[in-house]
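Below you'll find the structure, written out as structure tokens, and then a few comments.
Now for chain A:
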Amino acid sequence: MEIEKGKTAKYLKEKREVAQEVKDKQKEFLKIKKAILDALKEDALTIDQLTQKLNMAKHEVVFYLMSLVKYGFVQTGDVDDMDEYFSYKLKNNG
Partner candidate 1 sequence: MKKKIGVYICHCGGNISDYVDVEKVRQAIENEEGVSLAKTTIFACSDSNQKDMVADINTNQLDGVVVASCSPKLHLITFRNVCERANLNKYNYVHANIREQVSWAHSDDKLGATEKAIHIVKAAIAKVRYAESLEPNKIVAQKAVAIIGGGVAGMKAAIALSDKDCPVYLIEREFFIGGRVAQWDTMFTTNETGKEVVTKLYNNLILRPNVTIFTGAEVIKNVGSIGDFKLKVKIAPRYIKDKCKEGNLQKAIDACPVVLPDEFNFNITTRKAIYHNFPSEYPQSPVIDIKNCTRCGKCEQICENIDFSQKEEILDINVGSVLMATGFDPYTPKDGEFGYNEVDNVVTLPQFKRMIELSDKKLLFKEKEVKNIAYIYCVGSRQAEGENTYCSRYCCTSAIHSSLLVKKKFANIYNYHFTRGIRTYGKQEVLYAESSQQGDIYMQSYEDALPIVSRINDKTIVKINDILTGGKEITVEADLIVLVTGMVPRADNSVGALFKLPKGRDNFFNEIHMKLRPVETFIDGVTISGACQGPKNIMESANSALSAATKSYSYISKGILETEPIVAVVDKNACSWCNSCSEACPFDAISKIEIGEKTIASINNAVCKGCGMCLPVCPTDAIDLIAYSSKEIESMIDSLI
Partner candidate 2 sequence: MISKQKITSFDALIIGGGIAGGEAALNIANTGYKVLLIEKDLSIGGKMILLSKVFPTLDCAACITTPKVSEISRHPNITLFTSCEVSKINKIDENNFEATIIKKPRYVVIEDCTACQLCEQACPVSVPDEYQFNLVGRKAAFIPFSIASPKAAAIDIENCILCGACEKVCPTNCIDFTQDTEEYQVHINTVILATGFKLFDPLLMPRYGYGLYKNVITSMQMERELAPTRPFNTILRPSDGKVPDKIAYVLCTGSRDASIGNPICSQICCMYSIKQSQLLMGALPMADVTIYYINIRSFGKGFEEFYQQAKGMGVNFVKGKIGKISEKENGNLILRYEDINENRVKEAEHDMVVLSVGVLPNQDATKLFKTDELKLDPYKFIHQVDSLLSPAKTSIDGVFVAGTASGPMDIPDSILFAGSASSEAISYLIQHK
Partner candidate 3 sequence: MAEKNMKSAKILVFSTEKISDPAIDMAGLLKLHYPPTVYTITVPCSSGIKSRWIMHAYEKGFDGVFIAADGSDCIFGESCTEKTGHIVSRTHELMKQNKIEPARLKMAAICSVCSESFVKQIKSFNEYLLKNSNS
């Protein structure tokens, strides 16, 4: 079978099953990503504010938010008066 360049994933899919756990994790990431990005649509928020809005554990918010900063969806805003907590906002208004 000749395999076309740029479409090789199909080939491996036939030989290798993607674990359910991996699929679930990916879906969860997309869900959290959407939730965070939605929450930030209105206003820049701190992690504390995000946590309340999303009903998630704080350290998870830190992890996902920082990942979204890394992926270029979110950017760091200002720090509070105590120099303790930053706020975060959407990059280029989404």
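To be clear about the criterion, a residue touches a chain if its C-beta (ideal position, glycine included) is under 8 Å from a C-beta of that chain, and two chains touch if they have at least 3 such contacts; residues count from 1.
The candidates were selected such that all candidates are chains of the complex that A comes from, given by their letters.
Just so you know, these numbers come straight off a predicted model, no measurement behind them.
Checked against 1, 2 or 3, the single candidate touching chain A in this complex is 2. Across the complex, candidate 2 is touched by residues 3, 5-13, 16, 18, 22-23, 25-26, 29-30, 33, 46-48, 51, 58-59, 61-67, 69-72, 76, 79, 83-86 of chain A.
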